[in-house]
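Inspection log for the structure reproduced underneath, given as structure tokens.
With one protein chain removed, the remaining protein chains of the complex are shown where they sit.
What follows is chain A.
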Amino acid sequence: SPTDSHIQYERVGADVTMKCGSMDWDAAVTWTANGTDIDESHLNGSYLILKNVDLTQSGQYSCYEGSSWHLKYQTYLRVGIPPKEPVLMCRSNNYPKGFYCSWHLPTPTYIPNSFNISVIHGTREMVCEKDAFPRNRCHIRYLQLFSTVKYKVTLTVTNALGKNSTTLTFDEFAIVKPDPPESVVAKPVPSNPRRLEVSWKNPSSWPDPDSFPLKFFLRYRPLILDQWQHVELSDGTSHTITDAYAGKEYIIQVAAKDNDIGTWSDWSVAVHATPWTEEPMYLTTEAQLTETTSASTSSFMPPPTTKICDKGAVVGSGAVAVCWTAGLVLAAYGVLFI
């Protein structure tokens, strides 16, 4: 019946001819596109001619008999393109349990596509179980470990206008790539102006770090510099940076790799930390002037004796006298550094 849903797929740039159902060529008809009348210049008799169609011409096309306006034909035109070669990636982030493959199209087709994936290991065809989410991914359980036989994964994408495929061939070890380390924490070390303590956890997706241990790569730099420092760590999930610049904020990241095989993970989420610095002193008026002057020399560290002038520690007149003395000493220092 004319109102049966009918979908017609056409390529971008194609010339499309639509017939008004079983109406004769010379019948008087009216065509509409999404409810809007189509100009007669697009008609050849009762046929609708669309030349060099583009994406904007997708929509519902209806044909009505001349005067009665009976609906004689209806179709939904979907303009699209055949699929280009899909992009396929396979990776094992949960070795030795299995691996997953995910894919996407480099450019959209604008019409529905279906994907079929096959996984062959030697002579054995393996099942790739599709994930519920995301939909463009499936996973395979390893049936064998330590095999030299390569895996061959072929992905075919099909739509109403064509098909395309791609194949990946790899061995078991090559695709092992853990997820980045988790819960990276960086903390200053009390009383140590050049240290930062960094700790992290194995990625939760890595199923057995005892039997399949990971090694780690840590990188860090002060925010004010572009160059990273690197440290490779063969065991443990913590490290103390001992050469940090005093008082500078650092950015730190960690990556992981299986101890024996595969490639490094992506870098973890970056964390920021600043090494411990001594708290600023609350001094007497003369000493405050000195502090203002000496603040221009960035590496100046007040001598330990000024601790006695700590606000919380000053009690009684004896301590006040010591404070004044220290204040004078500071003033002398300040003059020297101007």
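The criterion applied here is as follows: a residue touches a chain if its C-beta (ideal position, glycine included) is under 8 Å from a C-beta of that chain, and two chains touch if they have at least 3 such contacts; residues count from 1.
Note that contacts and distances are computed from a predicted model.
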Protein name as given in UniProt for the chain not displayed, "Ciliary neurotrophic factor", "AP complex subunit beta", "Septin 5a" or "Ribonuclease P protein subunit p14": "Ciliary neurotrophic factor"
Of A:Gly21, A:Gly59, A:Pro96 or A:Pro188, the one touching the omitted chain in the full complex: A:Pro96
Given A:Ser102, A:Ser147 or A:Ser199, the one touching the chain that is not displayed: A:Ser147
Identified contact with the non-displayed chain, of A:Tyr47, A:Tyr110 or A:Phe173: A:Phe173
For chain A, the residues touching the chain missing from this view: 96-98, 141-150, 173, 207-208, 210-213, 260-261
